[in-house]
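With one protein chain held back, the other chains of the complex are shown just where they sit.
Up next is chain A:
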Amino acid sequence: MNPLLEVTGLDVDFDGRAAVRDVCLTLERGEVLGLVGESGSGKSATALAILGLLPGNAAVRGSVRLDGSELVGAGERELTRIRGSRVAMVFQDPLSAFTPVYRIGDQIAEAVRAHRDVPREQARSRAVELLDLVGIPEPALRARAFPHEFSGGMRQRAMIAMAMAAEPDLILADEPTTALDVTIQAQILDVLRAAQRATGAAVLLVSHDLGVIAGLADRVAVMREGRVVEQGTATEVFDRPRAPYTRQLLAAVPRIDTPRRPRPATGEPVLTVRGLTRTFPVHTGTVVRRRSGTVYAVDGVDLDVRRGETLALVGESGSGKSTTLFELLELTAPEGGSVELFGQRLGTLGRAEARALRRRIQIVFQDPMASLDPRMPVGDIIAEPLRAQGADRAVIARRVPALLAQVGLEPAHADRFPHEFSGGQRQRVGIARALSVEPELLVLDEPLSALDVSVQAEVLELLRRLKEELGLAYLLVSHDLAVVRNIADRVSVVYLGRTVEAGPVDEVFARPRHPYTQALLSAVPVPDPTRERHRTRILLPGDPPSPTRRYDGCRFRARCPLQADLTVDERKRCAHEVPEFEGDGAACHFARAREVL
């Protein structure tokens, strides 16, 4: 009997440039094949080529056989018949993957009707069934919602529901969880597993995340520069990698379960934040604007950073991490709470003092392409903070080459433009710019999230070295807990604008005490198939609640896994008494350490 899918000698060119070369894959019925690689490795192009969904500038050669029948070169009519019915796709960014003007339920019903001649009403009720199957609460109601009314996690569930519509034999999932937060990712991977079981479909899972692959794939193919460099069962590839590239990749990927023994910092405090709050008004009305609500973006954040120490601020999207950073960088009095920078309280400073303070705290931004002026040579970019501080020409001429060398770039490249550098090099430019005025505290806003694993490792190493050499303190904001474990000394967890737990990184990761921290850590996949499959996940139900309202008592209680085991009186306490955060430890009335890694 033929394998379900047989790809042999697949080549893809975009405008004549090679993207995929000589890829051979086979997929048996009901099997999950993980296709892993860094950006530009050709993994997505491979998946799209199978269904003939590549854009018009792509040329495909080779052979893709589905149950023995050839798909490369097949007519559009033939491919249309197969798409959705025998092979379905789940795409990465679920907001842009739904047509914005149609209701979710109708779009799923459309997928049902594309292959089966059923009346509209019947297709609609099938859509509701499918939404129910992927765990969308009140599916009949939600089916009438438009894509923008769904959260990211719900949209991805709906996407999976749509893929299941015609009970396909093969689901191609292209980075299905990349745009999602880690606890939502855990939910979606669970749904994907359930969908696979329910339909018995084979899955081609494309991902850059080795942990996701380890948790789901039976077999793994590793791609690099358009070629498959290694292929085998998940345990073979992860435990006994043969290709040097796989070994390199596995060594480079930061792991959440590697203990580190950071030296406890003893320096004086550089940043002390207590009870920071920041709200934003919500306005309605076009002619007469009036305030109709409030977003409580930051609602009680505490932070302590000492000289020579890295504090990681972790939390999911919308938890107020970035708002906290930008509040600090304003260098003005916070809306609520107090901020002390280098012993000076913000809000009491004059202009000159604030200006002097500006030099001592600098930021590295997330997206190195968007945060560098594309029309400015990198030398000027790096010199700009110096100029703003009034440095003279001689100083600038001396500092710029030195800074470039310090971050591992060629000093002679100062007159090049940002687009002439790779992503990792651009981030180095961003770091050099921040370092130019010799700051003491560096704020790192998701500095690695736009980079590939192997580049991440290099930048991580650079940051570590700079900290040693220059005695810097880092305030790192990251959603990537594996990165946090590898660089941070201490960690502070925020949920819905409030600090819920803080402590030394090894302690918090090994023995988290707050149920939210436990859920967060348990959701992070580990690139180790054996361990990954035996971990117990603490799945949080639903999405984080809206920050536009204030919550009585503990704001986590609606999703808290501890609630089920509490007595009525204990639950009452959670509902009425806000758990206070007092220095290190967890802001939970019933905090109890639990190992989750």
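By definition in this document, contacts are C-beta pairs under 8 Å (C-beta built on N, C-alpha and C of every residue); 3 or more make two chains touch, one makes a residue touch a chain; residues count from 1.
We take it that contacts and distances are computed from a predicted model.
A.B. asks: One chain of this complex is missing from the view, so tell me which of "Sulfur-oxidizing protein SoxY", "Peptide transport permease protein", "XRE family transcriptional regulator" or "Sarcosine oxidase subunit delta" is its UniProt name.
C.D. replies: "Peptide transport permease protein"
A.B. asks: Decide which residue listed in A:Glu28, A:Asp93 or A:Glu507 touches the omitted chain of the complex.
C.D. replies: Touching the chain that is not displayed is residue A:Asp93.
A.B. asks: If the hidden chain were put back, which of A:Leu141, A:Ala251 or A:Ala593 would touch it?
C.D. replies: Touches the omitted chain: A:Leu141.
A.B. asks: Among the options A:Ala166, A:Val206, A:Leu562 or A:Leu597, which residue touches the chain absent from this view?
C.D. replies: Answer from the full complex: A:Ala166 touches the omitted chain.
A.B. asks: Go through chain A and note every residue touching the omitted chain.
C.D. replies: Spelled out for chain A, the touching residues are 51, 53, 55, 76, 80-85, 88-89, 91, 93, 96-101, 110-111, 114-115, 138, 141-142, 144-146, 148-149, 159, 162, 165-166, 286-287.
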